[in-house]
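This is the structure I have questions about; it appears just below.
All protein chains but one are shown in place.
This part shows subunit A:
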Amino acid sequence: MLRVTRASVVRFCSSSVGKKFESRKHIEEYLSRATWRIEDYIPNPETTEPVAEDEVKKLLKLSGLPEGDNAETQRRLANQLKFINKLHDVDVNPSSISEDARLMSRTQDELTFEQLTMLVKAQSKNDDLAERSGFWDCTSLATLKDNGYFVVRGNSMKNRK
């Protein structure tokens, strides 16, 4: 079903439905014919080049996570990246231009200005979503608070990167 068009890159080919199986034996044969190996997707941790330490430090800071065994993190991240880089083994179907893969209706009716205005007027505030002012004390679950404000401890940050 898949046609190799250039070294190690696979050209998109659409899905298809075959003819019905004529017998149980045909189904058994079909099930025994492996089409690929999932192991081919698993990078060898021993031979995967680790991600650079600076890159890992930058990501940890961006993620608000502490440094720890950086060498181990470099190795694990490299394995994960090699795994997802399999994405680049397949071409995108030119007809599949949309980048938006949200699971919602692809065709939406356009809203007119009048419709929008009416919707805004009809909007109500939902207590369950704490949309009404004063309905919920938003600091009630905070460990530290001061007169209705959240508290962050520490001096102003210097050298913020």
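Quick note on the criterion: contacts are C-beta pairs under 8 Å (C-beta built on N, C-alpha and C of every residue); 3 or more make two chains touch, one makes a residue touch a chain; residues count from 1.
Assume contacts and distances are computed from a predicted model.
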Protein name as given in UniProt for the chain not displayed, "Transcription factor PRE3-like", "Acyl carrier protein", "Exocyst subunit Exo70 family protein" or "Glutamyl-tRNA(Gln) amidotransferase subunit A, mitochondrial": "Glutamyl-tRNA(Gln) amidotransferase subunit A, mitochondrial"
Residues of subunit A (touch criterion as defined above) contacting the omitted chain: 1-2, 12-21, 24, 27-28, 30-39, 41-43, 45, 56, 59-66, 73, 76-77, 79-81, 83-90, 92-93, 96-107, 126, 128-129, 136, 138-144, 150-154, 157-161
